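I have a structure here, written as structure tokens, and I will follow up with some questions on it.
Every protein chain but one is kept in place in this view of the complex.
Chain lettering (A and B) follows the sequence in which the chains are written, and residue indices restart at 1 in each chain.
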Amino acid sequence: MANRVAIVGVGRSTQAARRPEVNDAEMINEAVRAALADAQIDINKVQAVLTNSIDGFDNFYLGDCLLVDGTGGYMKSGMKLHTGGTVGSTGAIAAFNMVASGMFDIVLTIGHQKQERGNSMGTLCAAAPGEMREFVQGAIGAFAQAAVQYMKNTGAKLEHAGMVRLKADKNACRNPYAHLRLGLKSIDDVAKSPILIWPLRLLDFCPQSCGACALIVASEKVAKKITKKPVWVADHETVHELQSEVVFGGDEEKSQQIAAKRIYKRNGITNPVRDIDCFEVYEPSSWEEMYLYEHFFLCEHNKGWKMIESGVTEIEREVPVNPSGGVLATNAIGATAMLRIAEAALQIRGDAGEHQVTKDVKTTLSSGLGGTNWTTLVLLKRSL
Amino acid sequence: MMTTKPAKPTTAVIFAGQLMLPYRFEAGRTGSRFLRELRDNKKIMGLKCTKCNKVYVPPRSTCKECFSQIDKWIEVGNEGKLLTYTVLRVARDAEKDVLKKQLPVAYGIIKLDRADTGFVHMLGEVDLDKIKVGMRVKAVFREDERKGNILDINYFKPVSKARKR
Partner (left out) sequence: MADEQKEEFISVEILSKISYNWSMGPYSGSLFTEMKENKKIWGIRCPKCKKLLFPPEAMCGYCFTEVKDDWEEIGDEGTIVQFTKAGMPIFDNRTGKFAFSERPLANIQFDKGPYIMHWLEEKDIEKLRLGMRVKAVWREQGRGRGYEDIMYFRIIEEKK
């Protein structure tokens, strides 16, 4: 029987397009210190450190060894995980598993990326087989193509993507740790942004950020001693798709749907809109957010655009999605999926500050998205 | 109905290509100060952790022993001891471009007198057969274009002690 696991500390660094005043170890150190301060423990109590990022996306490799001076991992146990965009959540999931196993009581897990440094699209395209590299225009190409198909099959219009961006920006302006805080006033402001990849505009996509996020994960007996507000990890799930099937959008069943069905079934969730209070989903493009509403069964298939139109996913409303501003506002890829978990944990604790949602949050769902559309899900609860 | 099928290739089919990926490393506030001092003042600076009494060269902003943030800058001087070394005799073109030196070239770990850590650099003005571990060495800076990187120190050369045995 697995041990119960809680998140007892959350730390975030500020995020920006460039952070020339810190090197990688120093940037990570900010998030680590913030998490230690939040948990009110000393680094000596941490037994293992996981350092997670996507190798190559920022032309940085071997973080687990090269970043020891910033991570606090000196002479400690730990490892590095490297997946795709899911890596922040995979790093959190690995920490949960380590503590659940009973072999560790306190584990620090860090997600980081310094995207000023490399070219993540170039490296992402490099993940395609050599013979495909000429034809891949990165994730943006895939999202643009999916949007063309979505608009044809449903009533969605470019304006709906503008509504998603507007919500993300309003929320980000209430989050001091968000990167893009543009102060957009209406969807017309979004429409003015130049076409990046037809028909999608620059503002339909996430930025490239430099930043880090850290979580301190503890066993039940330790969690209850060090904090009054442990956030319990109820469940997690990871589902992969085939590389050769990189078609975002469309009607075929996706990894998100499979992952959601499994986690809902295991946890008795029959009506996600009613049973889950807040969502932090991984949406690299405003279009993806609409698909995720559908994939996580918050609305019917092909009706995600109606959901954003209705406003029901705003901070003050019944189904808040991405109160932090989401990936659209902040994307240091290695940190991003972990931030979805960190932000959800803060919502449960009531510690999200200005971007705390209005309703009481007892259960949250955080999602991660990687490369050729694979999915992670983490279900957090105030009490088990 | 197709009756012909593709034949198995007689030799392996290889798809060759290349990636060209940009890379930018930011030294950060601490690292930048160290490099600026090399470039502008020909000085080697270290950071001291006052709790552990340990001086890091090159400087790092967190002490690895006690994890405190350190910001006490001190000049560590230009002289120190050679802890260990090797001689590079074969290198690829890319490596030679970086070192900007003719081979063979010796390099090793040098611990400056007021530092507690060593760092890697090259040796120059030295007879390769006469290098000894523990030898005293002194930094020789470039006099022409210094750029704010570790190669602003051109090399370390041996110095004899004032006292004779």
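Keep in mind that, in the parts below, contacts are C-beta pairs under 8 Å (C-beta built on N, C-alpha and C of every residue); 3 or more make two chains touch, one makes a residue touch a chain.
Please read all numbers here as calculations on a predicted model, not as lab measurements.
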Study note, to complete from the structure: Contact with the hidden chain, among B:Q18, B:Q102 or B:S160, goes to B:Q18
Practice item. Decide which residue listed in A:P129, A:G155, A:G311 or A:G353 touches the omitted chain of the complex. Key: A:P129
Practice item. Over the whole complex, note the residues of subunit A touching the chain we left out. Key: 20-21, 59, 119, 121-123, 125-126, 129-138, 141, 144-146, 148-149, 152, 194-200, 202, 242, 244-247, 249-250
**Study point:** For subunit B, residues in touch with the removed chain
**Key:** 2, 5-9, 12-29, 31-32, 35-36, 148-149
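The working rule: only the chains that are shown with their structure count from here on.
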Practice item. Spell out the residues on subunit A that touch subunit B in their complex, using ranges where they run on. Key: 18-23, 25-26, 29, 43, 56, 59, 68-70, 72, 74, 114, 116-119, 122-123, 126, 129-131, 133
Check your understanding: In their shared complex, at which residues does subunit B touch subunit A?
Key -> 15-17, 19-32, 60-62, 64-65, 67, 69
